[in-house]
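Here the complex is missing a single protein chain, while all its other protein chains stay put.
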Amino acid sequence: MSSCRQNGQWTSDEMMAVAAARELGDGVVCFVGIGLPSTAANLARRMHAPNAVLIYESGCIGSRPDRLPASIGDGVLSETAVANVGVVEIFSYWLQAGRIDVGFLGAAQIDRFANINTTVIGAYDTPSVRLPGAGGAPEIAANCGEVIITLPHSRRAFVEELDFVTSLGHGTGSGHREQLGLRGRGPSAVISDLCVLRPDPVTKELTLTSVHPGVSVDDVRSATGWELAVAEDLGTTPPPASEELAELRELKAAS
Amino acid sequence: MSSCRQNGQWTSDEMMAVAAARELGDGVVCFVGIGLPSTAANLARRMHAPNAVLIYESGCIGSRPDRLPASIGDGVLSETAVANVGVVEIFSYWLQAGRIDVGFLGAAQIDRFANINTTVIGAYDTPSVRLPGAGGAPEIAANCGEVIITLPHSRRAFVEELDFVTSLGHGTGSGHREQLGLRGRGPSAVISDLCVLRPDPVTKELTLTSVHPGVSVDDVRSATGWELAVAEDLGTTPPPASEELAELRELKAAS
Amino acid sequence: MGEFLSLREAVARYVEDGQTVALEGFTHLIPFAAGHEIIRQGRRDLTVVRLTPDLIYDQLIGAGCVRKLIFGWGGNPGVGSLHRMRDAVENQHPCPIEVEEHSHAGLAERWRAGAAGLPFGVLRGYVGTSLADHTKTIASISCPFTGEELTAVPAIHPDVGIIHAQQADRDGNVMYWGITGVQKECVLASRHSIVTVEEVVDEFAVRTGGVVLPAWAVDAVAVVPGGPHPSYAHDYSDRDNDFYASWDPIARNRDAFANWLAGVTGEAS
Partner (left out) sequence: MGEFLSLREAVARYVEDGQTVALEGFTHLIPFAAGHEIIRQGRRDLTVVRLTPDLIYDQLIGAGCVRKLIFGWGGNPGVGSLHRMRDAVENQHPCPIEVEEHSHAGLAERWRAGAAGLPFGVLRGYVGTSLADHTKTIASISCPFTGEELTAVPAIHPDVGIIHAQQADRDGNVMYWGITGVQKECVLASRHSIVTVEEVVDEFAVRTGGVVLPAWAVDAVAVVPGGPHPSYAHDYSDRDNDFYASWDPIARNRDAFANWLAGVTGEAS
């Protein structure tokens, strides 16, 4: 993927961050993964969602960083938080108890039901690539009201079959989460640098619902490792507004 | 019981508090019940056990009150503590984990194996007297390294059979605690206003080991609801030293 | 959402007959004013939960609000019995109440499980005592790794949890300090929550051991200075030990209690 489009007005990474940010409604309580989810969540908070509550697994509740945190344990998250608690408490009293509206996750690999692999490529005991592992993701994916996933699009990332399910999306499809007794509704959107995918309301299979400006359906298909379903009412993602871009760049510059 | 003895030099209540205080070794970590145990533990801390660590179930660790707390939630306990934690934590991380050397408890009724009743007199569903109940005592009795119990002596208090076992002492005797998997060793002494009783090393039955000055074995027997075992080497409790009395009275006067 | 309401509105909106209600505060920050408001609004058939019923539940029981009491230690600390509670248990006056009795450690674990969204908690507790013979909410559970037997207790999930805190800020965030008890668990385990506070401040000061509950985790905030009297609010008021002592003769006597109650409900005779 080229990361420059539209005559250099914005990059595909910026489009991805802006599109992901737009998914976050105002006033929602959001458990934020580090990296792209944190960028998007903080952009949302500074744009259309000033009352979104950002929670980090480092125990920071209601953080309002004025720059992007370098890691999940950046001191700016605790300094600007409404409350700081320990890691045991953040996972049990806040995440597990079902208090979080939206989980915002990155991923290394994803399949058509938005299941996530961040553990290994290849066999578990003799992996070709050892990825970082689970971190907070499995329980974020299980226990938040809904989950937004954001990752760059490629055939290595959007795969037919995962070698390892680190975090459950919609499992094997319709009804699987309910059958397992999970209380969260699972992934509601996947935002890549090419497009937006949403689970089909019935089958839960990820469906292309919007392509970013300048991206064709074939671009998305050729970067996707499975036979991609396309929505009948396929749209085009509105390009980043100048305010969105300005805010995003300011956040990044401050970091 | 008269509460005045020895020509008014000290009362039997003072003797009880002093004798109980002497049970607490220096440097021990002690989980303190309110009332007489708290009086005795604070007296010990100001006499021979300056390094004793007093822990209250209100979450106060290492309190050093300069007056006797009026309740387990007296602000002086938290103000003078090394650390304050919540009630969930004090019971789980500190008491249950087996970190406490000595539990210091009061009681309404006790039997020959130092089991404690603070729940009901009579049938549970139609009690003749409804007592306050368990509070922190069952788990203090279960999980501390050893337990010291202090209560005034009478036939209503030292009974043949308890109507309700609120907190387990030595159960039905030798080996019972081990059989139940309890990790603490159970009661090591019962201090009343008449005497000191200690469990027989083999049978675990409470045995009269020391009478307070001016008290006869018959005095103790007539105030005890079971056939009392008396140690062969029965001693007499040393009377309160003037320093002990002065310190105790100063503590009480400050309250 | 940390909505500022009057205490009257907050209780009227969230507390209904037949519900499970908890007014917590471990000997400190006990929300007495909220309890009196429940009495004034004439709520009935409540299941009330507290580690230490203290005078606040003695008053609710005496006023006839309570059908069931879940508790750990029911005394007047440093004074003696809770006579309204005893009258209900021993003589079914003013109405019979069901009692579900635990230890403090067990109830704390039930609060923890409730706050954590688990159906049960686990502890080393109750072993060898008579409590499990009379309390159905005590069970045995085996460790799936070691086979060791432990004790399980069910989570508590009240309809309404009520606490008192020293301060709220203007956004409805709440802060309390001193002896912090099980209040966080009470608020988080409850379906709805009401927090009475001493005052509203622009910004919370730095406090060792201060606990902050974010506004979005609380339903209603009511400004009620002195709300915990005769309990106390650390750095705001002292415990009224004289009231605790004076409660004993009031609660011992049904007429004296009726007279006290009339003072609360405004129906003084």
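Order of writing sets the chain letters: A, B and C. Residues in each chain are counted from 1.
Throughout what follows, a residue touches a chain if its C-beta (ideal position, glycine included) is under 8 Å from a C-beta of that chain, and two chains touch if they have at least 3 such contacts.
Everything quoted here is computed from the prediction, not taken from an experiment.
Peer 1: Which chains here would be touched by the one that got left out?
Peer 2: It touches the following shown chains in the full complex: A, B, C.
Peer 1: Can you say which of A:27, A:50, A:86 or A:235 touches the chain missing from this structure?
Peer 2: A:86
Peer 1: Pick from A:19, A:41 or A:142: which residue touches the chain that isn't shown?
Peer 2: Looking across A:19, A:41 or A:142, the contact with the absent chain belongs to A:142.
Peer 1: One chain isn't shown here. Among C:1, C:139 or C:200, which residue touches it?
Peer 2: C:139
Peer 1: When the complex is taken as a whole, what residues of chain A touch the one chain not shown?
Peer 2: Chain A touches the missing chain through residues 34-35, 57-60, 70-75, 77-78, 84-88, 91-92, 95-96, 119, 124, 127-139, 142-143, 164-168, 171, 176-177, 180-183.
Peer 1: Provide the residue numbers of chain C that touch the chain removed from this figure.
Peer 2: Touching the missing chain: residues 117-120, 122-124, 137, 139-141, 143-146, 148, 150, 152, 154, 204, 206-210.
Peer 1: Where does chain B touch the missing chain, residue by residue?
Peer 2: 29, 53, 61-62, 82-83, 92-93, 96-99, 143
Everything that follows uses one rule, which is that only the chains that are shown with their structure count from here on.
Peer 1: Quick check: more C-beta contact pairs at A-C or at B-C?
Peer 2: B-C
Peer 1: What is the chain whose Cα centre is as far as it gets from that of chain A?
Peer 2: In terms of C-alpha centroids, the chain at the greatest distance from chain A is B.
Peer 1: Could you list which residues of chain B touch at least two other chains?
Peer 2: In chain B, no residue touches at least two other chains, as defined above.
Peer 1: Which chain C residues touch at least two other chains?
Peer 2: 184-185
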